[in-house]
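Here the complex is missing one protein chain, while the rest keep their positions.
This part shows chain A:
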Amino acid sequence: MSYYDIDSILTDAEKIPCTFQLDVPELGYLDNQPGQTLKTGTKILLPLWIAEMLAIANTGDIDNKSFVDFDLPSALGNDVQQALKADPRAVPLRDQSAHFYALATHMMDLSDEPQLSATLRRTFVTRAAEISLHARKVGGGVGKGKGGASEEASNIGVGGAGEEFLRGLEEWERKLFRKAHDGSKAAKEWMETVKKH
């Protein structure tokens, strides 16, 4: 995670639900009540970077309270987790968050979620295998001439559902797709050059 890592910065901007643990004067405008005091127990969506600060920082109170309590964002909510458990490939992760895994790992750093970790791991590897399959097939123009009937057929088999799946990839998965695609593309290019000289 470098300082200039744009993905890391964008992940920090993801909003997560927080509950204030104390009254804050003059902050009511966050809850659409300008000029009022923000009450204890108000739920507000805060960007991850500030929520993290407020949750970790100590108010200096005797009972060791922090400023806010945070929950898992809706992208990592129970229904999404259940859907991922059912079939990782059917969930368009990008709709949940463009930086789904980055957000999830950040949240897991902040709170203990062994169940979430196992689900994500399974999701990631299952989808990775699928991504690699698409990466080989997409841009079929290269393999058209020599591939023959079988390759064409498998292209059609993947086609319709494939586009939908590829649209649902989030940033990590897009990177993965690019890597896998670069690999097979380079291999195909090499095969072409062998024949030429």
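Heads up, the rule we're going with is that a contact is a pair of C-beta atoms (placed from the backbone, for glycine too) under 8 Å apart; a residue touches a chain by one contact, two chains touch by 3 or more; residues count from 1.
One rule holds for everything that comes next: contacts and distances are computed from a predicted model.
Only one chain is not pictured, and the protein name UniProt records for it, out of "DNA replication complex GINS protein PSF2", "Actin-related protein 5", "E2 ubiquitin-conjugating enzyme" or "Putative lipoate-protein ligase A", is "DNA replication complex GINS protein PSF2". Listed for chain A, the residues touching the missing chain in the whole complex are 101, 104-105, 108-109, 112, 114, 117-118, 120-122, 124-126, 128-129, 132-133, 135-136, 172, 175-176, 179-180, 182-184, 186-187, 189-191, 193-195.
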